[in-house]
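All protein chains of the complex are present and in place, except for one that has been dropped.
Each chain gets a letter, A and B, in the order it is written, and its residues are counted from 1.
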Amino acid sequence: MAHAHATHHPINYIRVWFILVLLLIVSVAGPFLGIRWVTLLTAFGIACIKAVMVARNFMHINLEQRYISYVIITVLVFMLLFFAGVSPDVMKKEGSGWVKPSWKAAAAASSAAQGGAAHH
Amino acid sequence: MAEHAAPHHHDEHAAHHEAGFVRTYLFSTDHKIIAMQYMFTGMAMGLIGAYFAYAFNMQLAFPGMDVPGFGVVSASRYNALVTNHGSIMIFWVAMPVLLAAYGNYLIPLMLGCDDMVFPRINRLSYQIFLLSAIVLVASFFVPGGGFAGAWTSYPPLSAKPEYGLTPLGSSMWLAAVALEFVAFLLGGINFITTAMNSRAPGMRLYDVPMVIWMIVVASILFMCSVGPLIAGAIMLLMDQNLGTAFFDPERGGDPILWQHLFWFFGHPEVYVVLLPTVGIVAEIITTFARKKLFAYRTVLYTVFGTGVLSFTVWAHHQFIAGIDPRMAHIFTITTLLISIPIAEMMFIYIATLYGGSIQFTTPMLWALAFIGEFLIGGVTGIFLGASGADVYFHDTYFVLAHFHYTFFPITIIGFYAGFTYWFPKMFGKMMDERLGKIHFWGTIIPFNMIFIPLFVLGAAGQHRRIYDYRNFPDLSQPWMWNTRHVIAAAVCTMLAFQAVFFINLAKSLIAGKKAPKNPWRANTLEWTAESPPPHGNWAELPRVYRGPYEYSVPGRKQDYWPQNEPA
Partner (left out) sequence: MSSAARPIATTRSAAGMPTGKLAVWWVIASEIVIFGGLLASYIMHRLAHDAWSAQAAHTNTWIGAFNTMVLLTSSLSAVLAHQAAERGDGPKAARLLYATVAGALTFLVVKAFEWSGEIGEGFTITSSTFWSFYYTAAGLHASHVIAGAILMLFVAADARRNLELHRVELIGIYWHFVDIVWIFLFPLLYIAK
């Protein structure tokens, strides 16, 4: 069943692929600069851009009925909600009345290895 | 034309030359047969779950006794009984009966189409579900016995064999749950797609019967919430069998992660099972009050709001697990907030009944009982949602009484309400009203005698998951033992009265009065098909001209107005 491509110009899929590969190269090159925030930006920022490009150009999500996009965005929001509700517990080494011994030990070892230098 | 009836009651169809018994009943793709398969499998599992409840209630009331029909309930057997009672009732009774059976049966019939959109995937989903039930039951017979770490399966008890003592049972339980999730994901796709796409011509979204909306929203809630638990189940299976440490704080993992993964699903899950029953009750009360649903769109938007809110309350199950207190504040607020839309729906139902011509048929009795009993469950939830009060109530029988006042109306009352209402359509016979009412009262009165005292015992400090209260002097006061004896007697009474239902079922199937197409004079499309409907449901698919609740419309002679009748 063909869907209505009537009003939009055909996508050059090979061009899209080429841009995706270029972005991949940039994201691999990022760490070589050695700056942590640049690495994270290139790695995850580019991942988001690539994902949206694949979704729009290959999956044609922008040509589908609107509610499809709403469903996808909703489940992504639920994932953010999950992360927000769970990370305060899972990311801590100790809380009121409990402690994760190996986490404390690992953290102590790692900060000792870095000479106690501040790091984020 | 093949007639469809309960699989194990109509062997004459084996001789039917059109399709053999196996093809018709075991490998059918017809949504009505698949619905019956889910229904009867769920009922069979319900009997097992009820048997477990009998055994552990006798142990609680008369510790150390040789329970008739079971044997001595040791500490580990007790743990396995309560674990599997809970798991079975939720995953293998509530889900298949309320969601899969009623969903499969009603969605095509109420929407005016001939089957689900993916009949073979539908069949596959039942087969996977059946496999999950077999795996679970098999787990009771392996060395070590069935899983005994509570239906919530918290690690490290569930992850480490040296704590749990059921190395095989734990993994089989997890595998059974995972298979059940896959079955319902497949089924959910069918339900949502069919409901969105296959409505009868002329049926606008606001003409869809409320029960269909509820089942579809429930399916969406399930599909959006089960993912993290599937991930968690994979991680727990690995912890159990490969020695990974996802949930082991000694080796870099976190047991609280499991709790969050479980409850992120676990809370929306209760709405997944609640919504179909709320829908069934809407259909029944409108039919037997001869009145339209008081505020269709309000109910609909309330359900959407409840669905979204249900994703924001999960950690109220973890208030005393050591979660971040700031999170506890937030979850208290959201939990108390979610009681508002649910209460609103109950008020709308009461407004629907107000001024109606109430007919106290058996289905109506069940529907009314749902409203009353679920209200008790709902208001007691407020005590538990307030984290301060929950510090005391958590892990006491107050919690247990609360969730039985929600789950029992949802699962058991909902099942009986729908079954007695749609029986004429499903099987072409009428059920016996007198037996139906005896069964109703014989269930409801003992039910309250079991669980009201549990609120009192819980508030007095009786903790959960203790197999012998003689070991706790504080919980061994004479009035407590007397109460436990009363409760055990009520359990036995309630279970005994279920025989009345089965007698009614057999009697009606074999010798019941033949049912007309529309015995209740209702509006929705399923009542325009034959009783029972043939394969394909109608020779000619219906067209819809109005909403489903046009009862007692002023100026009309008839007090009902079927959806498919031209204006």
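Following the convention adopted for this analysis, a residue touches a chain if its C-beta (ideal position, glycine included) is under 8 Å from a C-beta of that chain, and two chains touch if they have at least 3 such contacts.
Note that the structure is predicted; figures quoted are calculated from it, not measured.
Here one chain is not drawn; of B:Ala50, B:Cys224 or B:Met431, the residue touching it is B:Cys224. Among B:Tyr126, B:Trp213 or B:Phe264, the one in contact with the hidden chain is B:Phe264.
Among B:Ile48, B:Val73, B:Met116 or B:Ala488, the one in contact with the hidden chain is B:Met116.
Across the interface with the omitted chain, chain B contributes residues 2, 18-19, 23-24, 27-30, 108, 113-120, 123, 185, 188-190, 192-194, 196-199, 203, 223-232, 234-235, 238, 242-246, 251-254, 257, 261, 264, 535, 541. Mapped onto chain A, the footprint of the missing chain covers residues 1-2, 13-14, 16-17, 20-21, 24, 27-28, 30-31, 39-40, 43-44, 46-47, 50-51, 54-55, 57-59, 64-65, 67-68, 71-72, 75-76, 78-79, 82-83, 86-87, 90-93, 103, 106-107, 109-110, 119.
The definition used in the following text is that only the chains that are shown with their structure count from here on.
Contact residues on chain B toward chain A in their complex (touch as defined above): 224-225, 228, 249-252, 254, 256-257, 260-261, 264, 311-312, 314-315, 322-327, 331. Residues of chain A that touch chain B in their complex: 74-75, 78, 81-82, 85-86, 88-90, 92, 95-98, 100-103, 106.
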